[in-house]
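Quick notes on the structure that follows.
For this depiction, one protein chain was excluded, whereas all remaining protein chains were kept in their positions.
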Amino acid sequence: MTRTPGKTLGVGLIGYAFMGAAHSQAWRTAPHFFDLPLRPELTVLAGRNQAAVTDAAARLGWQSTETDWRRVLERDDVDLVDVCTPGDTHAEIAIAALEAGKHVLCEKPLANSVAEAEAMADAAAKAATRGVRSMVGFTYRRVPAIGLARQLVADGRLGEIRHVRAQYLQDWIADPAAPMSWRLEKDKAGSGALGDIGAHIVDLTQYITGQALAGVSAMLETFVKERPLPTETGKLGGVGGAETGTVTVDDAAVFLGRFAGGAIGVFEATRFALGRKNAIRIEINGSAGSLAFDFEDMNVLHFFDGSEPAGTAGFRRIVVTEPEHPYVAAWWPAGHGLGYEHGFTHQVVDLVTAIAENTDPAPSFADGLQVQRVLDAVERSAADRSTWTEIPAPRDEGPRPPRHSHARDGALDEAAGTTERKDVS
Amino acid sequence: MTRTPGKTLGVGLIGYAFMGAAHSQAWRTAPHFFDLPLRPELTVLAGRNQAAVTDAAARLGWQSTETDWRRVLERDDVDLVDVCTPGDTHAEIAIAALEAGKHVLCEKPLANSVAEAEAMADAAAKAATRGVRSMVGFTYRRVPAIGLARQLVADGRLGEIRHVRAQYLQDWIADPAAPMSWRLEKDKAGSGALGDIGAHIVDLTQYITGQALAGVSAMLETFVKERPLPTETGKLGGVGGAETGTVTVDDAAVFLGRFAGGAIGVFEATRFALGRKNAIRIEINGSAGSLAFDFEDMNVLHFFDGSEPAGTAGFRRIVVTEPEHPYVAAWWPAGHGLGYEHGFTHQVVDLVTAIAENTDPAPSFADGLQVQRVLDAVERSAADRSTWTEIPAPRDEGPRPPRHSHARDGALDEAAGTTERKDVS
Amino acid sequence: MTRTPGKTLGVGLIGYAFMGAAHSQAWRTAPHFFDLPLRPELTVLAGRNQAAVTDAAARLGWQSTETDWRRVLERDDVDLVDVCTPGDTHAEIAIAALEAGKHVLCEKPLANSVAEAEAMADAAAKAATRGVRSMVGFTYRRVPAIGLARQLVADGRLGEIRHVRAQYLQDWIADPAAPMSWRLEKDKAGSGALGDIGAHIVDLTQYITGQALAGVSAMLETFVKERPLPTETGKLGGVGGAETGTVTVDDAAVFLGRFAGGAIGVFEATRFALGRKNAIRIEINGSAGSLAFDFEDMNVLHFFDGSEPAGTAGFRRIVVTEPEHPYVAAWWPAGHGLGYEHGFTHQVVDLVTAIAENTDPAPSFADGLQVQRVLDAVERSAADRSTWTEIPAPRDEGPRPPRHSHARDGALDEAAGTTERKDVS
Partner (left out) sequence: MTRTPGKTLGVGLIGYAFMGAAHSQAWRTAPHFFDLPLRPELTVLAGRNQAAVTDAAARLGWQSTETDWRRVLERDDVDLVDVCTPGDTHAEIAIAALEAGKHVLCEKPLANSVAEAEAMADAAAKAATRGVRSMVGFTYRRVPAIGLARQLVADGRLGEIRHVRAQYLQDWIADPAAPMSWRLEKDKAGSGALGDIGAHIVDLTQYITGQALAGVSAMLETFVKERPLPTETGKLGGVGGAETGTVTVDDAAVFLGRFAGGAIGVFEATRFALGRKNAIRIEINGSAGSLAFDFEDMNVLHFFDGSEPAGTAGFRRIVVTEPEHPYVAAWWPAGHGLGYEHGFTHQVVDLVTAIAENTDPAPSFADGLQVQRVLDAVERSAADRSTWTEIPAPRDEGPRPPRHSHARDGALDEAAGTTERKDVS
């Protein structure tokens, strides 16, 4: 980039499965569409198996490899560590990286327990005083339609929020013959649908409404308790054999919630909604307007403006591909929709911008901790006859949940506004 | 009807507001489209105000009037009493009518309390031994798309049911300036959104799945606690004045539930979903298929058949206007959809058929009682920190809720099958 | 009706098949929901077969029968003749009825040829001078969503109309094994998809836009030229035998058109669109806004308001069930949709109102003639290598087609406005 000739950001990526591939595409792509203040370099990819990591590095575009993630933290050419490993290793790696003075991007959920997440948030707070930044990877915030939803709420177009209903529906293990996987083991995955996909709708609804969840009443369910062990290990969709293993996480999580501002929430995360592949559905009803979103039609946001006369009022199907919409100006003309992976590119843009501008990116580790506390409250309520379970207000903040993301919104909007689409004359 | 020359069914209708108008249209219309075994006569309309009831009778097509509902029960030309009054009078009128040997059709919810509903179910059971029939008016069961949903589940096309999500979304009091009404007073209405519209989704999901709810965890909310008293009393949508009254019912009810067969349910009933006028939305995921319905598009049912190859599987948008579909053959050619009031006509058809065939119609008062118990459990859970609250299994029946409606299904399908569309050559 | 004690309107209906049943339901139902200035009486039903017409009269609610339609015209208790026979008899019956001083409601298409339609329009104009009214039955105009579409255009919300695309898609003879029917014979039906369903989209688009078609370029197609003769005659959906008959009408008609105001139209009417049962789809793009309608979701109109800022603009899904919408106030609360047959009831309301008010109802026979001329131009263009074929401007009017329906709009709107929903307290 001619504007920042010598300034680069060396990135070390730990893990190269599904999320590693998505993050790699984002690091490669962001500078071609956005004017970044720092140029990311795909410096090093880390994985335990040398042959596998070498092959992955070639395929994903990384310049070098390491087989021990600790080596990545020691390298001077690495400015940022991108953590794409399973959740049980997040805390150790992220804390070590922050202590080593590396910025950290950590996949969600932040950790497998509240205790780990607290330690990570502590480390992040300490690091921030030294100018070291951290961010947790709730990328769906960066879908343009979600950004627009956030803006409409922030602009008061919904008025006082009364209802939130959110579903994250998948079906990839609806078949009892689908084999075991580390994602179905509690010690590795922490939880099942709850942490894997429920975490997203907790974050998204808190982000869009600008309110934290203050309490929940919950129910968890494991529909299929024994599954065949895969004959090929480690791969989703492998073929199951004759031996079986025990599923120790939830297949589905449903919960009622109360937001700090008074809104009522109804949440459902499941891997058993046959026919729904990745349906993130969010509806919000306020005193002045309503919103509806479904990731199955991700470039669209439905908005009902309560100020319209009844005769012509109706949910507007906004195709969120206009230059006015968040991030969109950098891409294609109106009507030429984006896909799943673009959110990761936007995440890179916001993170790099925050680092260069010396501001804290959002969602922060503290935001990730707060989500972790919601998940924890869900599990405790479900274990105690669905009894109402309070969630501590986000810490270091007043009685009303403060929303790091509020602070970030300004920066985020600004970033989206200033990183214009390049002149492609 | 030439085929049943002398056989008539004298009907006495108590109440002539919204429901009274809908029932009148059904009694008038049914014999013109269906071959009924008994010819309904609109014998008498009852209301307290002579001038008003006279005017209503002229408008709605009733032959005579009474100002005391007890007089209706004494008349020899009345065979059936149709109860369309507010819920606090259901028990008294219905029980008296049954004891007077009149068949009874009673609007939902059956009563304002479990005790009343129990007394009504007792009376109905006793009356049935004398050949006197009773039915509660959950008319949405008779929307053809709902009937098709029930059939698909009964035929095993969904396999084992795992998830039920149901919403009944309205917005008619979302505006805090909307005035008070008897529907917002607990002593008259029993409850708010819960009993008025929540009752429908409880009945519909139990009907479609063939499973009773066994327990719930719930939360109720009244968003607007004081409202202006209407300057014109008794009318929805009246204009509010300076004085205010206190809303003593819920504006919204949300609850988690567990069905007897193991399925998880998530329910939401609200009058504050801005932009949604009468959105009854039901989705069901089973091990073999899934269903989705929205009353905003009432002639359509979405069905996912899990046995399709993945490459061509998808939710089918079934336009439920084929002669094969429940009730449809009596109406118009394919693609010519029905409206809201047709469910009431179908209700008359099924009721009259059951009376003529000496069978118990469904949903029975016992079914209405069971719904009442669900509503009661919701209220008790909500009052007790959302604690899980069990619902007694439907009485006089084994451990697994037997569902009168199961028995009825056969009859219902038969009825729909035999009452063919008339030859309109 | 107490308000118009002695004033009745005696109706004689000729024909009792599909349209006869729909008209009967309308005549029976209208006075129960609308305050009509004249009370319709179902005086006499006419059909050639005494047994059949007697049975139909009992079923459809008519007081007496005739086996010769001419007798209906002679009866003093008949004020209005409702013509529901096949198109080849429209001209003779309607003209005779008008000459006999009877108001006439005639099903569409007005006639099987331009010459017949001209004679009918002449007769109607003459009759009007004597206070005898006539109307052609394009009932889809009376779907509330279509009425709202018309209003939005008339209010300038679409600006200058540029594009009209209209489809009427059915599939009832897509199967080559579907048997012959009089609807597939040119001498009885006049044309096939063109006149049967194409006529509707010609009328609807002219009505909504307020512009007449000025020319067309067309193509007709008969996909299946020989079909089995039905073993049961006269019924749609009968079973075909071994003998075959020749289809002499079009299976599908497609044409380009130019509206008088400059808009471009693209039209398609077919009985071979597999999976579409009765999909009337109309989209209109103007300089200020756009509209989209699909009869498969008949209670909805989609409206794009071009004056919205790009960031929040989108097609609004208007659920056309508000009291503000045409005809709706007479029916149910918001969100409780209407069905196919309600348009016929609205037709009765508008016709009776016009008769009582001594105004000409719309659409007039002249409107029906104009549609006939469009159909005729389509046939001539299709027969002449799709060459552009002009359509004469509606007669007795200036260079720019004046639209009887314009004049009627006011009355229509007024009617819809004044015939309020009855107080159903």
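Here the chain labels run A, B and C in written order, and each chain numbers its own residues starting at 1.
The rule is short, and it goes like this: a residue touches a chain if its C-beta (ideal position, glycine included) is under 8 Å from a C-beta of that chain, and two chains touch if they have at least 3 such contacts.
Source: prediction; values computed, not measured.
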Partners of the unshown chain among those that are drawn: A, B, C
Residue of A:D122, A:D297, A:E324 or A:D384 in touch with the missing chain, whole complex considered: A:D297
Touch with the omitted chain, as defined above, among A:T8, A:Q25 or A:T222: A:Q25
Omitted-chain contact residue, chosen from C:A52, C:A100, C:A154 or C:I264: C:I264
Residue, one of A:A166, A:V319 or A:A354, that touches the chain absent here: A:V319
Selected residue (touches chain absent from view) among C:N112, C:N285, C:T345 or C:S364: C:N285
Interface residues of subunit C (partner: the chain not displayed): 162-163, 165, 167, 169, 171, 174, 176, 217-219, 221, 223, 252, 254-256, 258, 262, 264, 266, 268, 270, 272-276, 285-290, 304, 306, 313-315, 385-388
Hidden partner chain, residues of subunit A it touches: 1-2, 16-18, 20-22, 24-25, 28-29, 32, 52, 55-56, 58-61, 170, 172, 234-236, 276-279, 295-300, 319, 321-322, 332-342, 422-425
Residues in subunit B touching the chain absent from view: 148, 152, 157, 302-303, 305, 308-319, 322-325
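Rule of thumb we're sticking to: only the chains that are shown with their structure count from here on.
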For subunit B paired with subunit C, centre-to-centre distance based on mean C-alpha positions, whole Å: 35
Rounded Å distance between subunit A and subunit B, as computed from the means of their C-alpha atoms: 43
Junction residues of subunit C, two or more chains touched: 319, 322, 334
